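One structure below.
Missing here: one protein chain of the complex. Every other protein chain is in place.
Per-chain numbering from 1; labels A and B assigned in written order.
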Amino acid sequence: MKSLKSLISFVLVVIFVMSVASFALAQEEVKTITIKAWTVGPDDPSITRKTNLEEAADRLNKYLEAIGANIRVKMDATFCTTKWADFKRSNLLALQSKDPEKIVDIVITGHEDIGPYAMADYIIPLDDYVAKYSEVYEDFFPALWNCAKFKGEIWGIPQDTECRITWFRKDKLRALGWSEEEIENLPMKVEKGEFILEDLAQLGKKMVDAGVVEKRKGIWHRPTPGTDWFQFIFSYGGEISDPETGKLVVDKNATLKVLQYIKKLVDLGVTPGAMSQIAWSDIHTAWTKGEVGIFLTGGSWNWAEWQRDPYNVSEEDEWKNIGWFPIPAAVKGGKPVSVSHPIVHLITKVSPHKDLAFLIVTLASSIDLNTKHALGSGHLAIRESQLAFRPYAEAKYAKEVTKVLRYTNFAPNHAKAPFYWETLFEAIAGVETGEVGPEEALNFWVERMKSELGDQVIVK
Amino acid sequence: MGGSAYLKIFLFLLPAILFTVIFFITPAVITTIMGFTNMDYRFQWNFVGLYNYFKMLVDPLVPKIILTTFVYTFGTLLIFNVAFGLILAILTTSIKEKNGIFFRTIWLLPRFTPPVVYGVIWLWILSPMKEGLLNSFLGYDYMPWISNFPWQVIIITNGFIGASMGMIIFASAIKSISKDYLWAAKVDGASWLQEIGYIILPMIRWPVAFITAYQTLSLLTSYEYILLITEGGPYFKSTVWSLYSYKVAFSSYAGTYEFGYGAALATVLVIVGIIASIFYWRIFKFKEMMEEPKIDVV
Partner (left out) sequence: MFKKSNNEKINRRKRKVNFREVGIFVFLIIISVGIVLGYFWLFAGSFSGELVYGIIPKGFSLKSWRFLWENPFPGNPDWPSIWPILFNTLYLGLGVTVIVVSVSTLAGYVISRMKFPGRSFLLASTLVLHAFPAITLLIALYYILKALNLLDTITGVVLAKAGFFTPFGIWIMKGFFDGISWDMEMSALIDGATRFQAWHKVMLPIVKPGIAAISIFSFLMGWSEYIFVITFNRSYSSWTLTSYISAIVSDYRFSDYGLLAAVSLFYMVPVILFFIFTQKYLMEITLGGIKGGR
């Protein structure tokens, strides 16, 4: 009898201990949800696109822990450092499989993907989500939302932006005999429309003639296709998309003038005909060594880029020798132009945690995190309050260059927009290398656009 | 031969067949079918019949590309892959063997180099600015080599890579020629050139024929180095058919993928390749290579 009693009590003790233990364990049992993301640089400093998502997840976990919630978030993000083309191709192949195992929750990419992805049903519209966090999103620059909209709905959350500008070397102007006052006033003249594209070409010529720069090093530009080239079409009064129908527009008149301008730069001996064959690194090296007078199609991020390896120009030197202005107008009295290429956050259609993913994006868009990204990678503020945020306000360069955003435009969110700017560059490079004349190049390009886009393009 | 014999043969061949079918033939068939759709980045199989092929007929770039492809393929093939390959093979086997190996290794280096780096090296050589290698040597201030000589550039840059395959295979074939023949010729008083003309060349004609046929196809379908060095420019002057197919399907910067049209272009290339193969098969009488096996018993 005694042994049976002790056995029963033993069993009861065990049961008691186990239930207490499991209760305690259950208290600590925490559910972790993994949110996945594809992010891209490809430049190293833009790694903050990835780390901001991770920090956002950390903050969220901190808050959850503080209130004793049993749920945590794990951020699993990749960061692509190779090429835009490779990044997009891999994304596309995975997205089209519609396999949730292969697709992430958040995609960070250029805004031009919104059109194609929305039409292919890879991403979701975000108007409702934005409304839930209106206090955050109302702070974003209103004009910035234009790049994230497609057919009237919001499909992406802006992550950063920049603007394209023309750089000039102050030391070359000094060598030409310009006074400091004249040099400082140059950007203002551009804004007033007193200094136009033609003047810029002539300025380059003066530099070459005076021997201040070598032949063909007066004005250099980007050797690759890009949205920068749209700036010149805008400058000559052209348009590239029709806001009502959303179709693309080919403005023959303005485009012809752009091609003629490029030809003129080569004829004046200011730009080499083989400009499109010179590598980016050679361009930056020549610029930072002070061999080139004007860099026609630069970007606001170049400033930070030149401070790093391997160029290592000090900020002081930059202020002393390098100045900028938006792309000048084409006629006197016109307004200068710029173009921006914002990066956006997208939420995928097959994501099983859309709300949580969006919360992460919202937290990653906080003022301090976004400013860290902007200042670290040479991008610009996306929110009004960032302008007053001390680190940004104290960054003299960032503050100054943000003013160019007044004049900025975006590439249209049309599936064929990349085709537009790629083939446009084909024409530009063709004219520049002397392979084909401006009229012929224009006509050929228009043919290509028509045959490729059919009724999606309006030809003016 | 009994049924079991055929079964054994089949088993021997099975791995090869399986591999080739799954990883080569199936994708090839899928791609051909894709040529009849207007598939783009949306990956939808919308069948449009022969639309893509009509598009090819009215595409203004196509005639230019055909000419470039023709010049590039046969120029590189004849000058470099075959002629240079032969010259290198003969020369490197006419000197001391270890020197021969030394030179063959040098000529294989382009093939061993990562394509990106090979491109970078050539871009440095051909740079238009005065720091480029060619310009430094020739004392030119500015000379846009790639713009001015696109065809020569693509032939030469691809030729350096192409010559090595012919060189290796021909050299090996030469090395296999029984020494008796060469000695007999020497004893008979043949000069070196006569040796080459009467003994060596005839005895390696099968490898030469095979390489000619094979490399025609290789060149028809190659575009990687062209993409890296000239990008098909200036203004399409060095765009060959395979490069065009690639660009159309996987364009260089943003996502204007047109898989349907690209697949159709690729299919045309395949048809041309097949015609070329049949042509070579007949002309070189490859059938003679197929000796009847003497042993039927399994």
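Assume a residue touches a chain if its C-beta (ideal position, glycine included) is under 8 Å from a C-beta of that chain, and two chains touch if they have at least 3 such contacts.
A quick note: this is a predicted structure, and the numbers were derived from the prediction, not measured.
A.B. asks: What shown chains does the left-out chain touch?
C.D. replies: It touches the following shown chains in the full complex: A, B.
A.B. asks: Which of B:Asn38, B:Asn52, B:Thr73 or B:Thr92 touches the chain that is not shown?
C.D. replies: B:Thr92
A.B. asks: Give me the subunit B residues in contact with the hidden chain, please.
C.D. replies: Interface with the chain not displayed, on the subunit B side: 1, 6, 8-9, 12-13, 15-17, 19-20, 22-28, 30-31, 34, 88, 91-92, 94-96, 99, 101, 103-117, 120-121, 124-125, 131-133, 136, 160, 165, 168-169, 171-173, 175-178, 181, 185-190, 192, 194, 202-204, 206-207, 210, 213-214, 217-218, 220-224, 242, 245-246, 249-250, 259, 262-263, 266, 269-270, 272-274, 276-277, 281, 286-298.
A.B. asks: Taking the full complex into account, what residues of subunit A touch the chain not shown?
C.D. replies: So the residues of subunit A touching the missing chain come out as 41-45, 47, 78-84, 86, 89-90, 93, 97, 99, 102, 279-281, 284-285, 305, 309-310.
What we mean here is this: only the chains that are shown with their structure count from here on.
A.B. asks: Which residues of subunit A touch subunit B once you look at their complex with the stated criterion?
C.D. replies: 84-85, 88-89, 92, 96, 110, 112-113, 116, 119-120, 215-216, 224-226, 272-274, 276-279, 282, 415-419, 421-422, 426, 429-430, 433-436, 441, 444, 447-448, 451
A.B. asks: Quick one: in the complex, what on subunit B touches subunit A?
C.D. replies: That would be residues 41-43, 55, 58-60, 123, 127-129, 141-142, 144, 146-147, 233-237, 250-257 of subunit B.
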